[in-house]
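Scroll down for the structure; my scribbles are underneath it.
Only a part of the assembly is drawn; its chains keep their places, and the rest are absent.
Residue numbering begins at 1 within each chain, and the chains themselves are lettered A, B, C and D in the order written.
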Amino acid sequence: MVGYSGGFPMLRNIPAILSPEILYSLRAMGHGDDLVIADCNFPAYSMGCKVHRLDGLSATQVLQAVLTLLPLDSFVKDPAHTMQVVGDAEATPEIFNEFQTLINDFADNPAPIATLERFAFYERAKTAFAVIQTGESRLYGNIILKKGVIPPN
Amino acid sequence: MVGYSGGFPMLRNIPAILSPEILYSLRAMGHGDDLVIADCNFPAYSMGCKVHRLDGLSATQVLQAVLTLLPLDSFVKDPAHTMQVVGDAEATPEIFNEFQTLINDFADNPAPIATLERFAFYERAKTAFAVIQTGESRLYGNIILKKGVIPPN
Amino acid sequence: MVGYSGGFPMLRNIPAILSPEILYSLRAMGHGDDLVIADCNFPAYSMGCKVHRLDGLSATQVLQAVLTLLPLDSFVKDPAHTMQVVGDAEATPEIFNEFQTLINDFADNPAPIATLERFAFYERAKTAFAVIQTGESRLYGNIILKKGVIPPN
Amino acid sequence: MVGYSGGFPMLRNIPAILSPEILYSLRAMGHGDDLVIADCNFPAYSMGCKVHRLDGLSATQVLQAVLTLLPLDSFVKDPAHTMQVVGDAEATPEIFNEFQTLINDFADNPAPIATLERFAFYERAKTAFAVIQTGESRLYGNIILKKGVIPPN
């Protein structure tokens, strides 16, 4: 299976990979609601919230597309969290760096990514608005984003 | 009740008046699917398709917002239709001109608006993907748009 | 996007911006039930109660329309609450004054508006009958109303 | 069982006998949609449309309450129809006169009531937006109303 370079948008100004259901969730979320972008191994359906699928896409592709629309929360210190490596809470898999670079480059309110222990991450995910399950095959390819507000100018 | 100037977007780059459900429909529609933007008197629920509501907004406000996202169909001669005035098929209420100006200014593929007799308009609307019922109080404030494609560059 | 002055009623004697679903809720609510009128950033769908949308309208437009129909509760001291500014519980954003003026002018039982801390406001909202999410973009543009009774004359 | 004089409104300015579901339908109906107010013997559930119940009330009580909100259609000659007496198409039961008086007194666009043969009445009712089944026990206590528009002033 060969790589595929994106796709043309079905709507003007909106990244093509965001499905109707995902647009719905991004728009319906309010200040402080969480969104989980999950890898292919994440037990998404057991979280009890809505599951969107983007099979075959990487978590980083999805994060970039989401950040073009979603404001990050500036009311809290840590608007983004990844899952700690089991048994090595300080480890920083390569994908963590990619996540951070994307937030630095595309978020409206860039902030350092914090981490949560595996089962704490699951507990947090259970209160999320939705999970987007990607095809990301790299381990620990999960991130939680907290939606912010777009202040009046 | 006084006028209200729009609102700030809940998502970056997307007009604030488009609700989660409407974004869903605009994105889910395919080539050749129709969207009806209807005035407050239109019998939307009797068309048998999905109804979205934007109470209190004018049809022209909604048309402008929709056109920023939705490509118009260039495969057909008439990608937009209004409803003919009953008993005077050639009449051009002021709102027709406003619709045409918005299409000229905001559509990707501007085209002249055609018209349909009242009951032909209803029949066409029954096959539409969705109706957005606005608060438009001007009579004949209805328009049908056919979605086009965004060609690969 | 330009302002729009209201709209003509689709029913006689009823403000045009109140949708079928909102009329349903206002009528079905009983003595002591709460209604939340929320700004565009409010996490309405996470409250677990019914969500009505009035995209593109201000919270003050909606409050005025609601008060023409809904009696305020006179059995409690504080039939209306706004959300306190985070970090400054005594602050009074301009919209608070507008809310109070509308209650003074349009409510059957005018009363001073009380306030609730942000997360206390969320907890209260979770027990509400419904949330009307408006397009209000001013921060802290949220208010909770408790329905009263119309006494026999 | 003794008579009962009405009831106080649960909402300001709205007749108390109109339930949440009925308000929903009256508001959701559009130009040209039909509403059936039916007696207690009408086979409402076999019409295939939505059924609202107002048990214990007369059809005339309900007609009066409905007319305070619903505009009658002025685009057609006959915006109201009753069911002809079986075997005597010209008969005018007393309740027809009461219906006509209420329309004369309370409708925005009073018009003479036309009649439909029993089974033609059923066919018409099958395309209605909703049926309100009352407790009216007088035979032929049924009427169909076509909703009109409220023109901008």
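Before moving on, here are some points about what is shown:
Everything below uses one rule, namely that a contact is a pair of C-beta atoms (placed from the backbone, for glycine too) under 8 Å apart; a residue touches a chain by one contact, two chains touch by 3 or more.
Note that the coordinates shown come from a computational prediction; the quantities given were computed from them, not determined experimentally.
The complex is built from one repeated protein sequence; 4 chains are visible, and the structure file as a whole lists 10 copies.
Just so we're on the same page, only the chains that are shown with their structure count from here on.
Ranked by distance of CA centroids from subunit D, the top chain is A. Computed centre separation for the pair subunit A/subunit D is 54 angstrom, with centres defined by C-alpha atoms.
Each chain gets a centre from the mean of its Cα atoms; for subunit B and subunit D, those two points are 33 Å apart. Residues of subunit C found to touch two or more other chains are 8, 10, 18-19, 41, 137.
If you draw each protein chain as a dot and join the dots that touch, the picture is not a line, a loop, a star, or fully joined; it has some other shape. Contact residues on subunit C toward subunit B in their complex (touch as defined above): 1-8, 10, 15-19, 40-41, 53-58, 61, 64-65, 135-137. Listed in rising order, the residues of subunit C touching subunit D in the complex are 8-14, 18-21, 23-28, 68-71, 108, 150-153.
Within the complex formed with subunit D, the residues of subunit B that make contact are 41-46, 86, 137-139.
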